[in-house]
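Yeah, one chain of the complex is gone here, protein chain that is, but the others are all in their spots.
Here is chain A:
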Amino acid sequence: MAEEASSSSSAMQEKADMKTAQELADLEKLSAQYEPDVNGPLVGELQSSKILEAEYAGADPVYVRKTAALSPKYSNYRTIRGDGNCGWRALAFGYFELLLRTGDAKVIEKEHDRITSLCSLLDSVGMADYLYEDFVDETKNLLRTIGQSPAIDNPYDDKPILEAFNNADTSNSIITHLKLLTSAYMKIYPDAYVPFLVEHPTIDDYRSAQIEPYGIQIDHLGVKALIDAIFIPADLNVEISYLDRSDSDEVNIHKFEDESTPASAKKEGQEQRTLRMLYRPGHYDLIYKNGDLAPPSLPISPKIASRASPDVRVSMMLGQEYTRNPFRSPSLVPGIPNSLNDVCGRCFPAMRSYRNHDGTVSTIQRAEKELETEAEVEPPLQTKLFRNSHYNTRHFQNDHFQPEMWGPDQIVTPKPRVRGLKRAFWKNFKH
């Protein structure tokens, strides 16, 4: 009897196990099919990095500390769509952006030739040319576009690259090209990567599982290989800032640099040629330092300046931060008097010294005077973000907290109500 009971209970147990196994399999299937809702552009416009601070305002204190420390150093931020390709897309976008920012057509032309010659890398791992040529063509087309006028005349205008990268076909083709190149590079120079393989027994397994498939997130080893293959030979650097819950007050920065050149031999301007990625567990975006987006003085291209008046040369000193690339809209220069009245204009209080070559007073100079008088009257500009942040001494969390004081003389007496007067006036006509 007892035996029978135990056998039936074990059968029941088995049944229950089977059920949970089935449930597990169903759950596994669901999770395998799960695709997060991704939205937003493939590559976003430049934004102020204050947005990051606001995003994490209510989060873990570690994130609040780190994002607060981030925004003074890194003025701008660019989102990349989180579709599993963000690391690849961020690196690809940054590659073109850095090249365009050199403003040197020769550098870009050299890079175009190098990319063309790298096809031999693909041939040497046994890829047929008809399999890769469509992808290579997209990369080369974009290099040609940014290496020519009008793109090359405005090296800080990201529009041509932004447009290309928000076209899914172009964007994905360029990513695929970089994936194939990285994969081939790892096959040909495996020594640097094999010691770091964890899950995959061979470099070929790793390449076919982690590098080549579309939509598979790039990992650290992949980033290293892509930088070795593409960025370092082009004399471009990459650094990644890790925004995670590790115990520190600032983001941890990892620099990928050419290890073969000693630090003393580094050329000047390396800061300008550095792509900065922001890594939050599972996702990459781009961030920019204050100096990345425009040099201290930048001559406006003659084409745009000529719209204002024949011989005006404008040199602009840029302020510490701005939320939008001011060079995007050419109307900024001819329309300076107007733009002084909007927020964008006020963000550049350092706009000075506009001189016509013949020394005459231009409309711009007049506008400048207007700005100065305006500045005397108005208190220093405060953005809403600054006012509500703890950098403001009026914020209770500031170390030097100083509450706003009101004196009796500052109380503004309300103006007499006009409507009451009117009523009194009409009273005379009653009856």
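Everything below uses one rule, namely that a residue touches a chain if its C-beta (ideal position, glycine included) is under 8 Å from a C-beta of that chain, and two chains touch if they have at least 3 such contacts; residues count from 1.
Operating definition for what follows: contacts and distances are computed from a predicted model.
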Self-check item: Chain not displayed: protein name in its UniProt record ("60S ribosomal protein L14", "EKC/KEOPS complex subunit GON7", "UBC core domain-containing protein" or "Signal peptidase subunit 3")
Solution: "UBC core domain-containing protein"
Quiz item: Which of A:27, A:59 or A:131 touches the chain that is not shown?
Solution: A:131
Quiz prompt | Among A:24, A:188, A:209 or A:253, the residue in touch with the chain that has been omitted | solution = A:209
Quiz item: Looking at A:49, A:102, A:176 or A:274, which makes contact with the chain not pictured?
Solution: A:176
Quiz item: On chain A, what residues meet the omitted chain?
Solution: 127-128, 130-132, 134-135, 168-169, 172, 176, 179-180, 183, 208-209, 212-214, 216
